[in-house]
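Below: the structure, in structure tokens.
A protein chain is absent from this complex, but the other protein chains hold their places.
Naming follows writing order (A and B), and every chain is counted from residue 1.
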Amino acid sequence: MKRNPKSSLSVEGKPLAAGEGDLGSEVIEEKNRNFKQAHRQWEESFKGTGRKEKRKFTTVSMEEVKPLYTPLDSGEVERIGPKYVDKLGFPGQYPYTRGVHPTMYRGRIWTMRQFSGFATPRETNQRYHYLLKQGQTGLSVAFDLPTLMGYDSDHPRSKGEVGKCGVAVDSLKDMEIIFDGICLDRISTSMTINAPSSILLAMYVVVGEKQGVASEKLTGTLQNDILKEYIAQKEWIYPPEPSMRLITDIMEFCAEHVPKWNTISISGYHIREAGATAAQELAFTLADGFAYVEAGIKAGMEVDTFAPRLSYFFNAHLDLFEEIAKYRAARRIWARHMRERYKAKKEASWLLRFHTQTAGCSMTAQQPENNIVRTAFEALAGVLGGTQSLHTNSMDETLALPSEKAVTIALRSQQIISHEIGAANTIDPLAGSYYLEALTDRLEGQAERYFEEIDKRGGVLRCIEQGYFQREIADSAYRYQREIEKKERIIVGVNDYVIEGEEVEIPLLEIDERVEREQCQALKEVRQSRDNDKVKRTLAELKKAVRGNDNHMPVLLECVRSYATEGEIVEVLKSVFGEYTEPPIF
Amino acid sequence: MSLLDRFFQKDGVALSKVISYIENQEPGYQKLLGRLYPHAGKAYKIGITGPPGAGKSTIADKISSKLAAGDKELGIIAVDPTSPFTGGALLGDRIRMQDISLLPNVFIRSMATRGSTGGLAQTTSEVTLVLDAFGKEYILIETVGVGQAELDVADLCDTTVVVLVPEFGDSVQMMKAGLMEIGDIFVVNKSDRLGAGRLLSELEMVLEIRGNQDGWGIPVVATEAVNNVGTEALLEKIIQHQSYISSHPVYEKHRKNQIRTELSRIVSRQFQELMLTRLLPSPRLESLIEEIYRGEKDPYSSGREVFSRIEVRDN
Partner (left out) sequence: MQKKFRILLAKPGLDGHDRGIKVVASALRDAGMEVIYTGLRQTPEMIVAASIQEDVDAIGLSILSGAHMTLFPAVLDLLKRKGAGRILVFGGGIIPEKDIEELEAMGVGKLYTPGASTREIIDYLKKTIPGRRKEEKVF
């Protein structure tokens, strides 16, 4: 057997453990053909996609770090073999426990995607130009609550909320301003929008049209995960069934016309924020994912036409190891269910790609600077768990919208993790830890038990209606709170290490009343300058389309082109679909 | 101006204060009820009962919004359970009644059972009287719906609507709960669900066996209350039952039954109060417990002994 101690990629070259030497290699040869094969395959794919740059993969003490470590590196020959391959595999190989790409951060660091958007479209546009100048290649749009809920800025319900939690969008005009001077074929845009997602997608497509960018070239992500809205985030408009129909319409439309668009970002983030445990976040989110897959199949689509465009969005909470295990279990579960249960044939359908955001609910209003530390550890969990992109929260978010300074520190935390602490030097560095693997198995088992329970109750929609998820989550939230109050769980600065008479000394951002006035004025001008007969006509067409079974996207595009407002469109849809009220669950 | 004066001037704040006064059984509440009684007796009372999750609040909401649209004065009482351990309660029925929450002719009150079993709160009957005296023409009463026998509502109301759903369509269960005996109208809600057809035909069969009740053929209505499907038909049946019962000789029997129940409730509550205030704190009780514990007495003859003494004292 050839020995090449210099190569950091070689299995055979690495002595197994003191005293074993070449004898070990023979044992591997005999017993673990699978392992060796898979390993070699990974080596090949790693070389194929590896990147050449001057970043050095060494420890702080300047020692070489390999891209991947396996039981061979710890001398645990008994842990390699088909079992290892089935459960963990190699990065970029089924079941993807160790990562979806063969190179992971050795090839490319995760995307640092900070979510932003505020005030009027003009102000958001200026911020985006600034961010793009700083080298950012993707945008992540935060909309204000009236936009998320389908109300125009001048609706009585919008009072006090316009431009507060994000940018206000009423009509195509606003989207034209937001992306003014930004070429949609050069950037990717993520839009956090759910109940009215098809309207915002339509606006984006039409903005592209006006810039001369074909919809086929557009790249980006729509959150578009309505199930988690009923379960946790509660920004719904219509009842679940018609909402699912709007989503399958989007999936179908995008598969044909916007093929590079990620149609749903299946979100556990909000489920966790509402108080779920890690196992509940994992199980309920994946159950939602399966529900979308089933809805797509039921709508007559081939699973491999839309599944590769589904992505995930998870929370990164305080418990470092449990979180890492959660991401690893998620990849394994998704791959297995997609391949075995839904018979997806394309590898792209098996890959669980995900965005991570640190846990807003873990931050405290007391001693807010401590949130920097919490966020950094949470971000580390996301990285060690192999996230594709990451948002780190700002320390002041329990007090107000984040200030510039707080946002910068949050971003710096990601940069420190990527450059300074060595966490990105090797792929899935904690694999093989007894604790972590046990946690991964435990979470997977808990998730599978939840899937059985959900099936028994008649599926995700029935569970929502019965308030099953909501009750499970509320119970966990209450239990957690009681643990804190009984001091069985210590939260620094809250129930211990308290500073009496603490004064908060961090600067806060304020959004003034001017924003609402300006936005309402702009909306009034749109209503006056457009062809109102055309608006009426297209809205009537839309009503006809949603009453039937045709895909609503083509007529919706017409409505948007005529500058019908989001609120007007939503009113039409409400008149057909009705509105949702939740069951009272505590 | 006194609370009662404001009440008779149709002041909504006074109405809700009077209800609290009754609900808390503050000193003299019986006297207050006595003052209200002559003004009551005109309201039509509709009870809505059924297992948890059947959609009682949604049905109450839809029926009410139709009645309210016809300019009827409406009162709604929604009952939720009091925790036997803490005495607290979570009252969440209003969530389902958003359609009507702002109508000037609708008054909604949530009540916690406060120890009462049987599906209503301790003072639901009295609060119904208050709403009646205030001038409410229809009063809807939604029971707790925790799945136990909740039969008190039938004694209180003129029309009892039993709401069932396919998921809970176990007919044996319904029989056990006594629900089959109390319904004047049955509703199969969520009728778009699997098993709705079976439940409908099962119900119809059981009701056929029960036969006509004094000339009222008990109807079964299929609804999807969330989508407002079938609720119009349900309201029609309720109105039909109303005109049936108010013209039929059976009404007198029904009213007298109501009065009988009411009277016995008032008396038994006084007994209960007596027990709580005089008997339980008495030192004799403690010594009796002691004697029974030592095996010197049995609880049955001791009970008789205690009771006979109260009888003597209060007769």
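Rule of thumb we're sticking to: a contact is a pair of C-beta atoms (placed from the backbone, for glycine too) under 8 Å apart; a residue touches a chain by one contact, two chains touch by 3 or more.
Source: prediction; values computed, not measured.
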Quiz item: Which of these, A:55, A:164, A:442 or A:537, touches the one chain of the complex that we don't see?
Solution: A:164
Quiz item: Quick one: which of B:69, B:90, B:205 or B:289 touches the chain that's been left out?
Solution: B:90
Quiz item: Among A:109, A:320 or A:365, which one is in touch with the chain left out?
Solution: A:365
Practice problem: Decide which residue listed in A:42, A:94, A:128 or A:151 touches the omitted chain of the complex. | Solution: A:151
Quiz item: Taking the entire complex into account, which one of A:78, A:216, A:420 or A:485 touches the absent chain?
Solution: A:485
Practice problem: List the residues of chain A that touch the chain left out of this view. | Solution: 145-146, 148-149, 151, 156-161, 164-165, 229, 233-236, 273-275, 361, 363-366, 397-401, 474, 477-478, 481, 484-485, 491, 493-495, 504, 508, 511, 581-582, 584, 586
Self-check item: Sites on chain B contacted by the missing partner chain, in the whole complex
Solution: 2-4, 12-13, 16-17, 19-21, 24-26, 28, 31-32, 35, 82-83, 86-92, 94-95, 98, 101-102, 107-110, 112, 114
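Simple rule for what comes next: only the chains that are shown with their structure count from here on.
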Quiz item: If you average the CA atoms of chain A and of chain B, how many Å lie between those two points?
Solution: 49
Self-check item: Of all residues in chain A, those that touch chain B in their complex
Solution: 239, 466, 578, 581-584, 586
Quiz prompt | chain B residues within the chain A interface of the complex | solution = 53, 90, 92-93, 95-96, 98, 226-227
